[in-house]
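Heads up: the structure comes next, in structure tokens.
In this view, the complex is presented without one of its protein chains, the others remaining in place.
Right after this comes chain A.
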Amino acid sequence: MSIAAMKLCSSILQEHFGETVRIVGQDLFCAKSKTLGGICTSTKLSKKQVAASLAILVQYRLVRFNPIESNENIAEYTLLYDRILLFLRYPRYMYFIQKKYGNPSALLLEDLLKSGMAIAQSIIVRAYAASDVKNTETLKELRDSLLDLIGQKFFVRCPEVTGDVVPKLKVEIPNLFLPPDINLKDVNDMIEKGTDPMDVVQEKIFWTANFDQFHQAFRDKVLVDCIERQIDSNAAECFQFILSLMYNKTDVWAVKSNPISLNEIKQIVKKKSSNAELVKYLDQYVSIIEKDECGFLKKNDDIGGEAYDVNMKEAFKQIAWSIIENVITQKFGTKAARIFRVVRTKKYIEQDEIQREAMIPSKEARLYTYKLLEENYVQIQTIKKAGSGMGPTKNFYLFYVNQQQIARDLIEACYKSLYNLKIRVNLDKDANKRLMEKAIRLQFIVEALKERGESEETIQDINETLTPPEKEIVENAKMRLNRLESSEIMVDEMMLMLSLYLQYYSPAARSFYTGKIFLDYTEDIAYETDNTKKHSRSTKSILKRFQNSTSSNDSQTI
């Protein structure tokens, strides 16, 4: 947690939920956890405002609440700041789903991300309203897509609410992805009568997006892409199959997979792949992946037969190195990157040795080494000669690299960079607000005119109300915004990979990719299935209250 992270979180909250929520969020960020009263005192907001803000934050799963130690009737709230950062990834989630499952699924996801959590019927009704074609076919398609998304674990059931004053959230692991019963006729009725599904539906099951599943998909994509770059597309396909085998037997977020035998790989490839070359040379491909420097796959010698482990930990170490080295190359040039790799390979190395290994003139080598030292990419370790006195000439100065620290520094840099991008976006939007709005209004008018079948001339006339210089400004502004926003997505991608690396390497770091979806959200996880019938109660208290309070805040959301 740092100032950069706080600023970034604040600006995200401001962008999505408005000023009040931002104040509350920032206040919570600065404290480990706080009670409602505490927040009121420090923010000088009214109790009502703070409660409404907290309700929004709870609905989007951005805060966790627990009874305080001394009094179980008072709740204290803790901000889950890394969840706020996930807002940056929303465009990627959407793009991913749209590409993989098509438009209806993307509409459903968009609605769910917008509302944080919602019941299936509401999602369908709103997605239907947003879709271009409106008929019973679309409705059916939407329902099937929704069930599919649940089946693929991209949507997950919200925890059940138990307890009275300070509610407890209860997760039943076996039921997390139990598909709901959706009656299309009922949904159709709701659309026709315009009733809110929340008022009609009896058994309310709330759904929310399962970010872990998305991150797993992103992670696999990165690994497969790496293999493709290193070897070729056949090897990449092969590795994709190996990953799918891994998930059959091993926890998705495990550091290392259980051994996968060559036979299993052969079977699955034979069954599912249409790539003749891959099938023919499968043995060779597996062995090449195993022998490659990247170390994603390792031979397992403990058990008989030929078996392999997927080593996620090693994979992400290599990926993090690659990111770090890319950054150094871009920032300081190839020579500096070479020096960095020399230090990295030699572990501990003296200055003279560096220039000899890197074949760089001593002056230049020293310049780059100290530049890297200044920016904390390499560190110095002093070793004193035994028995010698003071004086600098008596010591050895060894350079070394601390990967985890660099990764953390880079994540900080990402926070800062993202914050700067956000500032710039807001600035740009403000500067051209009037023109942009005008352009959008104009577009609507033109479209409406076209629908009505007005003549070309009138449309031309309307179009000309925006003068050519104005048009140019609008175009430029649009281009700039595009650039800023796509840059945001790319920085976020790098941040995801670095945090995955840190998660694998320092278990102490609090991570949100635990694989247990609600682990940091609730303490009460039930692995038994005996009380499935309590679902109806889940809507009784708190969630309904959140729903009501947020519906009044809807104008502020996304």
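Everything that follows uses one rule, which is that a residue touches a chain if its C-beta (ideal position, glycine included) is under 8 Å from a C-beta of that chain, and two chains touch if they have at least 3 such contacts; residues count from 1.
Going forward, contacts and distances are computed from a predicted model.
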Report the protein name recorded by UniProt for the chain absent from the figure; options are "DNA-directed RNA polymerase III subunit RPC6", "RBR-type E3 ubiquitin transferase", "AP-2 complex subunit alpha" or "UBC core domain-containing protein". "DNA-directed RNA polymerase III subunit RPC6"
Determine which one of A:K331, A:K384 or A:K433 touches the chain that has been left out. A:K331
Absent-chain contact - pick from A:I303, A:I380 or A:I423: A:I423
Using the document's definition of touch, tell me which of A:F29, A:Y128, A:Y285 or A:Y501 contacts the absent chain. A:Y285
Touching the left-out chain: which of A:E69, A:D132, A:D181 or A:E293? A:E293
Only one of A:L410, A:A439 or A:V474 touches the unshown chain, namely A:L410
Answer key for A:V171, A:I360 or A:V474 versus the chain not shown reads A:I360
Listed in rising order, the chain A residues that touch the chain left out are 7, 222, 225-226, 229-232, 234-235, 281, 284-285, 287-288, 293-294, 318-319, 321-323, 325-327, 329-331, 334, 337-338, 341-342, 345, 352, 357-362, 364, 410, 413-414, 416-417, 419-421, 423-424, 427, 480, 483-484, 487, 490-491, 493-495
